[in-house]
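All protein chains but one are shown at their positions in the complex.
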Amino acid sequence: MAPSSSKAASPPPAARRGAGAPAAGVALVALAAATLPLVTRDSYYLDVATTILMNLTLTMSFRLQVSTGQINMAHISFMGIGAYASALLVTRVGLSFWATLWIGALVAAALAVPIGSVALRVSGPYYFLITFAFSEVVRLVFNNFLEGWFGGPSGLVGIPKPDRLLGLAFEGKLELYGLMAVLCVGVALAFVRLEYSRFGLTASAIRQADLLAETLGVDVFRYKLTTFVLGSFVAGLAGVFFAHFRQVLHSSDFGLEPMVLLVVFTVIGGTGSVWGPVVGTVLMTIAGELLRELHHYEILVFGAVLILTMLWAPEGLVALPATVRRLLRMRRSKDARAMGVGLAP
Amino acid sequence: MSIDLLVQALLNGFGLAMVYVLVALGLTLIFSILEIINFAHGEFYMLGGYVTYYVYALFGLNYFATLGLAIVTVGLAGVVAERLIFHDLRGKALNAFIVSLGLLWVMQAGAQLAFGVLDKPVPSAFSGIVRMLGLVISLERLVVTVCAIVLIVGLYLFLRLSRPGRAMRAVAQDADVAALQGVNIEAVSALGFGVGCALAGGAGGLLAPLFAVSPAMGALPVVKAFIIIIVGGMGSLPGAVLGGLLLGGVEGLGTLFMGSAAVNILGFLMVIVVLLVRPRGLVGGA
Partner (left out) sequence: MRIRGGTAAVVIMALAAAVGTATPGATQDKTLTIGVLGPLSGGAASYGVELVRGAEMKVEEINKAGGLKVGNDVYRIKLVSYDHKALAADAATAANKLVFQDKVKYIIGNAVGATCNAVQTVTEPEKVLFSFVCWGTNNLGPDKPHSFRAMLSQWEVAEPFYRWVKDKHPQIKRVAAISPNDTSGKDTNTAVVKALKGLGFEVAADEYYERGTKDFYPILTKILATKPDMLDVAAAPPGEAGLILKQARELGFKGPKGWTAGVNPVTVIGIAGKEAAEGVWSPANINVKSDFVSATVRRFGEEYERRYKEVPGVIAVANYAAFDVFTKAMQDARSLDTDKVLAALTQKPFDTVWGKLVLGGKETYGIDRQFLYPVVISEIRDGKVVDIAQVLPTALKK
């Protein structure tokens, strides 16, 4: 039951396409990820690329939640839950990374059910604030409580890298990069298919007008909770990888600063498209790394870049070509403007 | 645990609550009029602190005159920020979030580069301790609280009685209807943002002699402000006052019995409970 195209707000571009093309987009990203190691084996570039891929899984899952109208500020907390869960299971219980990868994500998803159910009792800015409050509570717990488990303000150190799988070792930067690439592409594929499926259309309808969607028979709460839990599962997955990639965990890795960066990547990229987070994460991470050269001025310039980008590309960078075209069209047809054509698509 | 101790703890908590209420009121005013949350609000508080440092501590102008100057200067800075950056973002919460984040970084890093990175002391305008009934009340904090109350009452009267104030309330209630009635939304937005920042700047000036000034000093007051307006209710002045007292009381008493992290968690739990039980806040209605 796709929203009818005769309504004032046209349906999301998704509805007009078929299902095969998005997979091609994922294939392109997979190809890009695969070619990087052929171009460079530099440890620093691999490190940045691995971080980008990891952030991609986080921003894509965050964006899934945003597509149902949820700005979930606790997203990073579920990354932390997965991370600490895996770190503890591997170092204390002796489980293999390949098991804790899924267990950690499941723990995150399991905790997402009660937290999400509570958070979803409110919406809009209140939802934003309640998830922020939850994320601070989780961070404070990691930082100060159960020190025997979480390491207190000093954090956890000495987390081992992933153990061997089918004879393949994961000690080097290249192997870890490869692992994250596989995870990321898998997640991207899942999300792209979801976006263009019935689930995705319904989610988009909810974001645009949830009361209306409800009258059309959509169980809004169930959809929102599903995206919350699903997103948290993926965040947990990223968290497990993070723990064994960096080998050091600290509560600050799961606090407001990294969460805010995820929001920045997603919004700057554009929340309207499943590719928004990809563009945003890649471009802003690279910009951030380039800005390191400015030492003292890094944060100042980064802030200015944020302001300017948001003002010039309010719908996100991924929508920039479309916005520019519309502006040009408006310029060319003054009559159309006189008739009342505006910036709406 | 003696009664004296408990009362002193409660008093400690209330002591500076009114100043944080000022910060909260600025935030909630901006939210009501422009429907956005300004994450850089704490940086305007910081600006007020530095104006006070340079004009009062270094230059030597009378403290109250400096306070007035801080309020006006930061208010103007707010108007400039609104005109340059925020006015197109009315209602676009997510975009405003990113933009205000960028502004936060620009202002904080800029302050560090311009003013230096160390804490700068500001001499107390009033010193002395008042001791009564076994309780300790610092004269400085008493004066600061009184000033904050004066500003809060001033704001209340401004919103209730003056034309621009009533225009702001109209826009806060329903911008479209207000526009139809001839209210200049652009002017009200700019003024509202300016007044909101001015309140933060005033709070910064009030607390500068107590706490010294540093580029990152705006971070904590803004978190408190958020908790206050959620608990009290967004858009409600009496709600903010109540929220401030509640938060202050909880923190003051809580510190007696538990560690600082637990007290912090308590504040956030308060937020969660209020959002679940009465999302509009204890007093919030509109």
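Residue numbering begins at 1 within each chain, and the chains themselves are lettered A and B in the order written.
Please note the rule applied: a contact is a pair of C-beta atoms (placed from the backbone, for glycine too) under 8 Å apart; a residue touches a chain by one contact, two chains touch by 3 or more.
All figures in this text were calculated on a predicted structure; none of them were measured in a lab.
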- request: Decide which residue listed in A:Gly231, A:Gly276 or A:Pro314 touches the omitted chain of the complex.
  value: A:Gly276
- prompt: Which residues does subunit B use to touch the chain missing from this display?
  reply: 5, 8-9, 12-13, 15-16, 105, 108-109, 112, 116-121, 124, 129, 136, 138, 207, 210-212, 214-217, 219-220, 251-252, 254-256, 259-261, 264
For subunit A, residues in touch with the removed chain: 13, 17, 21-22, 24-29, 31-33, 35-36, 39-40, 42-45, 47-49, 51, 143-144, 152-155, 157, 192, 242, 246-250, 252-253, 257-258, 273-276, 278-279, 282-283, 286, 289, 292, 295-296, 298-299, 318, 321-322
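Criterion: only the chains that are shown with their structure count from here on.
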Message: Please tell me the distance, in whole Å, between the geometric centres of subunit A and subunit B computed from their C-alpha atoms.
response: 32
- request: Report the residues of subunit B in contact with subunit A in the complex, numbered from low to high.
  value: 37, 85, 88, 92-95, 97-99, 101-110, 113, 226, 230, 234, 259, 261-262, 264-265, 268-269, 271-272, 275-276, 279
Field: Residue ranges of subunit A in contact with subunit B within the complex
entry: 71, 118, 121-122, 125-126, 128-130, 132-134, 136-137, 140-141, 143-145, 260, 263-264, 267-268, 271, 296-297, 299-300, 302-307, 310-311, 314
